[in-house]
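Only one protein chain is missing; all other protein chains are in place.
Chain nomenclature is as follows: A and B, assigned in order of appearance, with residue numbering initiated at 1 for each chain independently.
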Amino acid sequence: MGSLSDVFKESMVFNSLEEVDLKKIMPLFEKWELNTGDVITTAGDIAQYFFLLESGTLLLSMEEGKSVILETPGDFMAMELLSKKGVYTTTTTALENGNVFAVSREAFLSLIQEDTPGAETIMQAWQEFCSKTAAFAENIVDINVPGLY
Amino acid sequence: MDTLFLEFFQNTGFYLCDYRNIIMILIGIVFIYLGIAKDYEPLLLVPIGFGMLVGNIPIFTGLGLGIYENNSVLHYLYFGVTQGIYPPLIFLGIGAMTDFSTLLARPVLMLLGAAAQAGIFITFLGALALGFAPNEASSIGIIGGADGPTAIFLTAKLAPHLIGPIAVAAYSYMALVPVIQPPIMRLLTTRKERLIRMEEPRQVTKREKMIFPIVAFLLCCFLAPAALPLLGMLCFGNVLKEAVVTERLAVTARTAMIDTATILLGVTVGASTQGDVFLVPSSVGIFVLGAVSFCIATASGLIFAKIMNLFLKSKINPLLGAAGVSAVPDSARVVQMVGQREDPTNFLLMHAMAPNVSGVIGSAIAAGVLWSLMA
Partner (left out) sequence: MYGIEAINANNGWAISVVGITIVFTGLVVLSFVISQLHKVMDLFENPRKIKGWFIGEQKAAEEGEISESPPFTLTEEQKEITKQFALLARTMEEHFSLPRLLHLSQISGVKNPHSNLNILLKSAIIFPDGEGFFCWDQNLYTKIISQ
């Protein structure tokens, strides 16, 4: 999991987490290999996984033709699994070979729902990431407080 | 009581009906049918067609119902036509939805838009020869510009009494572009010419597109100031579109505003075709001359394209000349259709949009010139 800890260091969401929190969540992630053209999330499907990019380039297609490119290690996608509807709002396509770390919805929710500073940090960082990477898509994901999910 | 019933009956449409109203109502129904069932310019033909129904309900004067009665609602709405208010608003919308890229990529195609305006002036001569007054002849000639708002604008300024027949003729021929143009196109071009492939146009930068409407406006309006109301709004609309920061205004201009103006213009123009006013001998002359004007405009564009080919190193497909009449984008679509009939892999649509939009500019200048010469 050496590479995962490197990705955590790069990630806006996870780099501020305490070492103890990181160690707790690392086992939840599994590494997926992506080939060019692979579609890992499809808009409208039930959101099963949350992803953290290790390498490669991903095209996130949103509604109304909008899209965003993720290519920096530590970028993440599919926070829709926290939304009320729990369905993906973006279609994610790999534009080149690469790797992502995936964490299942149940595992991630159990992590977030804990009333810990770590969970709060992750949620705050997600909002910051959204406004920086895709400010135009602020309202695309209807985030709910995890407790109400 | 009998007298009351009789009086009421005498005020009903059944009693007041004239055969001319019936004819116009039937024409209105045909317009609505063509618009809805055949998809011929539905956004224009449906409002005009329904306007014809409205205008030909037999009424007795004095109630303030007819479009020609000073105190009627229709009369107030018609004010926008007679004073030339709606056409510039429509041009604003057209400007906000037109992409001049193809024109900027190959400016020489603009000459085809100029050549097609010959139809206006040749028909002007024809109308004079048939005994129309010069101001009426100008309004009839402009039908060849294949631009409804321009035709209405000029007629409102020069011959307001002819607005009904001229508007109906102009929009009818615009709707019939797919029927009128192809035979002329095939007659005046050889198969070899129709197969000519156009060079790939260069990419146009955002900055060029931004500067174009300002340059075009200044140049054309300094040359023909009377084109100001139409060209001014066309270019302003395009500035709104290209500026990006004014996107909200551009969206309003190309949606709500142009739609509102088109509805009001269509319905009132249709309503102005009251049988007794419309079905007169001069209307027949206008329709015949309008058709001639349209055919000459198409032929002029085609012939000029062939002449240009004598001098150009990189030949142009002469079919593009037919798009010089400004019925946007129908005549460009017809060019594509006729071209593809010969070679399904030849895409002329994008190239045809250049003479097509320059035709809009050309007919607006022609209208301005005629207005200033006749005023």
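What we mean here is this: contacts are C-beta pairs under 8 Å (C-beta built on N, C-alpha and C of every residue); 3 or more make two chains touch, one makes a residue touch a chain.
These numbers were taken from a predicted model, which means no experiment stands behind them.
For the chain missing from the display, the contacting residue among B:67, B:224 or B:271 is B:224, taking the whole complex into account. If you put the hidden chain back, the residue from B:18, B:208 or B:343 that touches it is B:208. Of the residues in chain B, those that touch the hidden partner chain are 103-104, 107-108, 110-111, 113-114, 117-118, 120-122, 124-125, 128-131, 133-134, 137, 200-209, 211-212, 215-216, 219-220, 223-224, 350, 358, 361-362, 365-366, 369-370, 373.
Across the interface with the omitted chain, chain A contributes residues 36-37, 57, 59, 61-62, 64-69, 91, 93-96, 134-137.
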